[in-house]
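Worksheet: the structure to be examined is printed underneath.
What you see is the complex with one protein chain gone and the rest in place.
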Amino acid sequence: MTSLLTPTGSAPKSAPGPARAANAVEMLRKAPPWTGIAVLVVAMFVYMSATNEFFLTYANLNNVMRGAVVPLLLAIGTTYVITIGMIDLSLASLMALNTVILLGFMEAGLPVPLAVLAVIVASAVLGGLGNGLFIAKFQMSFMVVTLGTMSVFKAIAQLRTDGNSVQLYDREGFDFVVWLGDGSVGPISVPVALALILLVGSMLLMKYTTLGRSLLAIGGNPEAARIAGIPVERVQMAAFALNGIFVGIAGVVMAGRIQAASPTIGAGMELEVIAAVLLGGSSFMGGKSTFVGTFIGVLFVSLLANVLNLMEVQMFWQGMVTGLVLIVAVGIDRMRSRGRT
Amino acid sequence: MTSLLTPTGSAPKSAPGPARAANAVEMLRKAPPWTGIAVLVVAMFVYMSATNEFFLTYANLNNVMRGAVVPLLLAIGTTYVITIGMIDLSLASLMALNTVILLGFMEAGLPVPLAVLAVIVASAVLGGLGNGLFIAKFQMSFMVVTLGTMSVFKAIAQLRTDGNSVQLYDREGFDFVVWLGDGSVGPISVPVALALILLVGSMLLMKYTTLGRSLLAIGGNPEAARIAGIPVERVQMAAFALNGIFVGIAGVVMAGRIQAASPTIGAGMELEVIAAVLLGGSSFMGGKSTFVGTFIGVLFVSLLANVLNLMEVQMFWQGMVTGLVLIVAVGIDRMRSRGRT
Amino acid sequence: ACGEDSGSSSDGGAVRMAFVNGFSGGGPVDDFVAGLTCYADKNDLDDPVITVADGDVNKQLNDIDSLVARSGQIDGLFVMPVDPAALKPAYDRAKDADMAVIDPVSPDAEGKFATDASSHVAPDDAGVPALMVSYLSENHADVKRVALLSPPPGQPMSDQRASLFKEEAATAGIEVARELNMEKITTEEAQKKVEDLLTSDKSIDAIFAQNGAMARGAALAAKSQGVDLVIISIDSDAETLAAVKSGDIDAAFGADLFNLAYQASVQAEKVKAGEKVDFLSLPYETYTSANAAVAGAAERCAAVK
């Protein structure tokens, strides 16, 4: 069915467009939502480089990046979910469960690379079906469902290992997982490279696939998306399945990093991850998300922790500073875009 | 194109309304949002009464109620906040801080009843200003702000006592706090009575005061509320201040219950409280909340824990059951109101 | 209201115990449960009742209250407190209901407990720092600068171990160069923090971690930074001992938690019977790759007197 309507050549000029009087204030207002955080990141970077001899070393920066991989992977997953206006509180439990599932598949005799793949698939299924099905098909509140699966996933993992973590370093073939979780090729960390590739992949997916556009459309107005023919439930489930995939990869990386399967690892990370994504400028209301922002948000949180450690700040003060900086960071962005509406 | 038509008596009814064929299905659909949970509560009650000798005793039921007081007070506060479409993740930290503030006021020599009052006021100020100001006036994301203050409140409390819990039972005049937190008059527990009175008070406030109606209006459509002249920012701050008051009372009750000031008490309770409120049928989107539902939601969670204890369910299975029941509970309500939209 | 068949008794004899676990499962919990179960088996009692509070104080209070409500059926509580300072009122209620309360955590220097609830049995926390320091001087004489990994400040047991360790270390000429507190005390958190530590301080040559999970994190960090550290840790659960066996951790120091739980039951029995109870301090063992194994539950149960 070809369209009846062919555009005529004489399309009117596309409006006044980016006003020629593109003054600084306007530019600042139009800047991406993560500009404020990015400035803080740069500021921290500059300050620390100048005042701390250890900060600007390959070892330290590599540590920061390596430590940021798991939160970044989880944050990428969360970005998909937040795009459709939801959040997933079960992600840390699911990640822990994934390390235990990996143990299970390895004990069942699967070759390790296959076990890794199977974990990712299992995680996608648990995320996509466990959470997605209830939320999309049965239209249950995502908060309640993911709070429920948060308990359930954790309980399954605990039941499997009696609540203990199980060391894996001496298992046959586990080297591969360690390589994924903490290996390096020359000076380049494998998990860091992996996470960055997946980040770019996610940006492309969001921008250049119908799925990505549909996620955004649903986040903007699910009812309108449905009427326009977007398969809302399927896309919502896809968001949770994608999230599951990233939680699965995070689980594998985490298992490689701590060389163990642990039913409680990462507990409490969900809020930290969500905070990083929101810091990056994705909207809690859905329909507006940014993977670049997510990256910067995670980087910001990791860098801040590194800086506080290097400056030997006492733990309670670390909590204080982290909380305050979080508020200041969004405050800056809010001030910047003031009067935007 | 003048019309001949003036509306006649036979003007079409405006909406099918409560169809006269008010069959059972329709009634079920129109039932309050907490009906499903209430049925589960009753079912648990009946089953346990029949099968467990300890369940239906004054001691046990009184325990359930006493244990539910702190979550209930927090949940009442959360209900105010959720009414305007937000949540407060800092509540557990603030509650812990409140126990430490109580210690501080007592050490500063305030008579205990005055110290109690001062704690509640301080909590209202911290909640109303600390959270409310940033969120309402500076329009910052409530998620980020309350995540930030969650760290900050906790850090302040920890710094004050060096992280220690400080026992208060032997302080002069502390009996009053113990009475508030765990006393009884005849067979009636003081905190239970207090919480129930405050619950009823909240219901009245919501229904019969301008503030209550404004909270609902803002939750439903902040823009419409603003145009109608509701001071949106002030009401939003009031919601957080009210929440602060209840967190303050919860802090006092908790201090009386544990006879100590503890900077980490209640950690992790925020999600449990939010779950209870959502279970009760208040909408995460705001504009629709129910204190009766909140009460039943909290009761449900407390009763479930009690039942699992009495049935001697293995620890990991407790997590599993709790998670599953949460999902089932909202599932029931969803099924019931299917096709409502 | 309890039947004879439940095997409980309110006047002397064996006691039915409940384990009031403030945290989740895993690690020491297995040992505690095994010890309590062993006692129950030996005395022909039902298995111990177990509650879990998963770090929630309010839940733990409720758990204790719900056990107190069954005081006819349950005679003693063995408590792993979320916050020892927060449980006094609940302990008082339990004692009023004629239950024995055994809380093995955080005795002060005199063996008295913060909560005044019990002074019956506990690991010898005051003794372990000396044990650790002497291990270091004997086996790793070149260790000069130690970093200490602890839970957040404010927990009496770990705070006390830390301060005693510093004293003992000083007398042995070892400096505690850094003290790091961890929020979640997990492997992952310790790994990150120790990496950051090693970035800025290359002369640290040993780590003392206050639990096995943090010790493993420190080991991973040392490996990733290419530093050779001596790592010692508290705990003797299966995970920690496995790490000792593999050489990730050089030495672990643990009390016999199985026996602790067993002895707690015995002490509870005495309390119930109104006998005089002497405080029992259980020594720490030193585990190195040479002896990093503990017997299975059945064996230990058979060995118990």
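Which chain is which? They are A, B and C, in the order written, and residues in each are numbered from 1.
Heads up, the rule we're going with is that contacts are C-beta pairs under 8 Å (C-beta built on N, C-alpha and C of every residue); 3 or more make two chains touch, one makes a residue touch a chain.
Here is the rule we use: contacts and distances are computed from a predicted model.
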Protein name as given in UniProt for the chain not displayed, "Hydrogenase maturation protein, carbamoyl dehydratase HypE", "Inner-membrane translocator", "assimilatory sulfite reductase (ferredoxin)" or "Sugar ABC transporter ATP-binding protein": "Sugar ABC transporter ATP-binding protein"
Interface partners of the hidden chain - shown chains only, full complex considered: A, B
Chain not shown: contacting residue from A:Gln139, A:Asn221 or A:Gln314: A:Asn221
Candidate in contact with the missing chain, chosen from B:Thr57, B:Gln139, B:Ser184 or B:Asn221: B:Asn221
Sole contact to the chain not displayed, among B:Leu196, B:Leu211 or B:Met311: B:Leu211
Contact footprint on chain B, counting only the chain that is left out: 1-8, 10-17, 19, 207-213, 216-217, 220-221, 223-230, 287-288, 339
Interface residues of chain A (partner: the chain not displayed): 1-8, 10-12, 14-21, 26, 208-211, 213-214, 216-217, 219-221, 223-231, 234-235, 238, 287-288
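Please note the rule applied: only the chains that are shown with their structure count from here on.
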Topology of the chain contact graph, where touching chains are joined (line, ring, star, complete, other): complete
Geometric centre distance via CA averages, chain C-chain B, whole Å: 36
Inter-centroid spacing, chain B versus chain A (mean Cα positions, whole Å): 30
Where chain B touches two or more other chains, by residue: 158, 163, 268, 315-316, 318-319
Sites on chain C at which at least two other chains make contact: 24-25, 152-153
Residues on chain A engaged by chain C in the complex (per definition of touch): 52, 54, 57, 59-60, 63, 66-67, 70, 158, 161-167, 169-170, 182, 254, 257-260, 262-268, 305-306, 309-310, 312, 314-316, 319
Touch list for chain C against partner chain B, complex: 1, 21, 24-25, 49-52, 54-59, 61-63, 65-70, 73, 83-89, 114, 152-156
Residues on chain B engaged by chain A in the complex (per definition of touch): 89, 134, 138-141, 143-145, 147-156, 158-159, 163, 268, 271, 274-275, 278-279, 284, 315-320, 322-324, 326-327, 330-331, 334-335
